[in-house]
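Worksheet: the structure to be examined is printed underneath.
Note that one protein chain is taken out, while the other chains of the complex remain in position.
The block that comes next holds chain A.
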């Protein structure tokens, strides 16, 4: 921490203080988490938390906390029993009775449910009533201590237990448990304020088996045996204010390794893996040094812990002063491919320690700053560690990814601003989910969000220079570390929270530059830029006429106005030009510096100052232009499609030194299958100085070109002689040298070339025999005995190469595939695969790469009709107990089988696995793969698409995945892919064609019917009496069916209930809450609620309570509410609480309400919210008696 940093931070504080206002009427200062029992056998946890809070308003009467799936026994405030209500609307988003099956409806309801418990809006699942004895105390704003006893039984999310079923004690079995989840998921394992913006200090205590270690955040103060000496208690203190969402835990029989370079860093791994851990973490100190140096700031915590666990939720999860990694990142010194990947994970985790854990965010819309900064400094580390080429290549890759994603889905918005208005002001209406909460986001969107965030940070760096950028980071960190050492009373903790506003303010203070346009373009707005460029050379004027068009009408695009750099390589050198892209100017004239010359032999200067000889015979004699690049520095998030002649691309490939340009020209050359392109690519392949990734992609391009010019191709198959020259013995060219992977560049090339070669096809569109036998020889003569490194990845790629060589079988009148009619080439391939797969059983390779490749290859053989299509093999490999990579590969094959063979059975099998598999990552991955490779899509007719499936998926996302945000969003993605946004077409018409539009106070035809069944419905409407539902909407009250009855008495009753409940609470709600209420009055919200539960209340506890009761005895949420009522004695604690006074109230209401339950149960199933625009489009609007009554109903009167 630099002294200047502190001073400047002090100076700026006054100005920046505008910052943070807590959404809660209290401030949390300290929290104790004590878990005194963990049972691995039963997978249960018992403990308590104690939150120390200071009320910030005088009449605080209710305290809302977050808690999910915890069973709460007892709540005490300052040792007084307190009443509490536990309700979680996200458990079941849309209630059962709803037959709505459209995703629009679900997404709205889900977003509403999430915000109803969103801590950033001051909400929570757990609502605690402050005992009346303490009101006076509260009015004096004195400290409150909330003590909550809770337990967790078989948690489905938040905490993950891994208990291998072998003999021995839990420690011997390697059983462990760890916290996991996506974004703020701490509420899954203990009650807390699960927000990134509520910081407090922590005391964490975990009592575990004596053979186990509990790793958690902060400093391990002491470890104490329990009295029976069979258990140990780990006491942790975290004095740096930290958000609950950054609290984590890992317990297991870990092996402990103190980092030999930094003794305050400790690594943990599962038994037997210590040698791997030593090797893997031996590099970490360099990452530390790098970050501390560039940020000129010490690592903020006093210690750091890395834990490597099995069945990880994500590969890397960063928490305050500790990171949880997948154990599969561990590797030995023999493994090449995994090493950089693992190091990248370590560096990522460490970057997030600074930005994400130590510095937290104010609100969800500020997330991009943290992800951006951590991603950006991680990029700087990449540049330093792997070199500029790797860095630029990575940036290009990330840019391509985000561009492709945005163009596909319609945009990623980094900084969503939500107007105070209604939820419908969704800034991302093109998406099938709400981006208002992290928990409603599709996982893919979130990954892309992170990707865009760091790219935008890089754009900012381009604008203000890296020096300033790092100064800004340093300033944020200095501010935070000053604040962190202060007492709570100083009110400085909020300085540890970063906001978009604060960040931008810092930037302008430090750099003095205005980056507002940049922010507006990339942060406040979604979309990327799509450029089309072409040019003409005007010889007379010696001017380059460049035309740059933009597409800003397709989804995911935006218009770009501003500077754009264009680099022109001429004969006399390389020149940069900055064009101003404006509204209407498409053409830009760029004067050329050099005249064309043909015969003068002179070296040509390049951008980097190098001078080279070129063979200029290929170029246009009249023009001095060698090649042109648009936006070479990637300073716009864009896609460029640029047209230039093939020889220009070839020059660019050969002589431009930027790897991005080389990559782009390789891509462009695919369209020019000429001998010249072939030569350029071959030259690149042979150049040792060339970046290995460029050479790798040149391989694939060469294969494509060779295929396009198959009729004119001369000489041996592409790359064969090259490979022979590089990797085979001089004396016997058909035998590959014994493996020596000391040079990684040539290792990667050696791995890739055969894979690309296998893509070659002859005139009959078959893989040339020569190539196949070449690959088989490579496998045959592969000899790794003298190698320092493992060749498992190499062998796996050889199998991939075999799979690539497979072409569709020639099938005579659909004969059944048997061994007898097996193609001889395929027989050879199959023999290799069989041998490899069997050898894996005896000598398994690292991460079973070979099994994975074999499974993929078998699926390729099946798909091409050489082997009977059958997925029983894959299903056996997909079972729990195989290594996760194998499982994923096998599941991928099953997913593909489901699609190709349209197998309902396999689809059911997959869906079942999504619900029951013990590994969260696998569940997530199945959904993800089904979404990527769906068995059918919304516009397709498929026998698989039926009502049962719709119901099943609906149930999955509605209530089946409530324990895992990521999984639920994955289910939503799948539903969207299969059925689209509207009601699935395979469903029959809804029974009730009528809905009540409360806003408009009239009943209208259910708008969900319209998109698919509009005409049919109109027809039926003109023919009254032929459909049951018609009778329904003509006179809803005449129907005796409960479902169709619009019972206004119930409306009235529930209103009465709510007002009664309000009376019970007696005190007016706190001002802090009022602020966050929608502008409409309370009463106008209520009928929405009472008319069915499809809209989830945002801030009102009365509602949520009422919702939970409605379903008593039916589903899980009710069970929860029952516990919270204290009606079910669960333990000693609970018994006490049932007898306490507070519960009497609840019982009273409970009974009163039960009488009404039946009526509530079936009301207004088909209520649908839709805006007036929709309504105008309706062919009919019905005014029914119902609407008339609802106007008069007390609930609607203002």
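By definition in this document, contacts are C-beta pairs under 8 Å (C-beta built on N, C-alpha and C of every residue); 3 or more make two chains touch, one makes a residue touch a chain; residues count from 1.
Methods note: contacts and distances are computed from a predicted model.
Chemist: Which of "C1GALT1-specific chaperone 1", "Transcription initiation factor TFIID subunit 8", "Histidine-containing phosphotransfer protein" or "ATP synthase subunit a" is the UniProt protein name of the chain not shown?
Modeler: Of the names offered in "C1GALT1-specific chaperone 1", "Transcription initiation factor TFIID subunit 8", "Histidine-containing phosphotransfer protein" or "ATP synthase subunit a", the absent chain's UniProt record gives "Transcription initiation factor TFIID subunit 8".
Chemist: Quick one: say which of A:870, A:905 or A:947 touches the chain that got left out.
Modeler: Answering carefully, the residue with contact to the hidden chain is A:870.
Chemist: Of A:34, A:180, A:402 or A:719, which sits in contact with the chain we cannot see?
Modeler: Candidates A:34, A:180, A:402 or A:719; residue touching the omitted chain: A:34.
Chemist: Touching the left-out chain: which of A:525, A:724 or A:787?
Modeler: A:787
Chemist: Could you list which residues of chain A touch the chain missing from the display?
Modeler: On the chain A side, contact with the omitted chain comes from 34, 36, 164-166, 174, 205, 210, 213, 219-227, 229, 232, 256, 258, 260-261, 263-264, 266, 270, 272-273, 276, 278-279, 282-283, 303, 310, 327-328, 330-334, 688, 729, 731-732, 735, 737, 740, 742-746, 780-781, 783-788, 790, 817-819, 830-831, 834-835, 837-839, 841-844, 846-848, 858, 861, 867-868, 870, 872-873, 876-877, 879-885.
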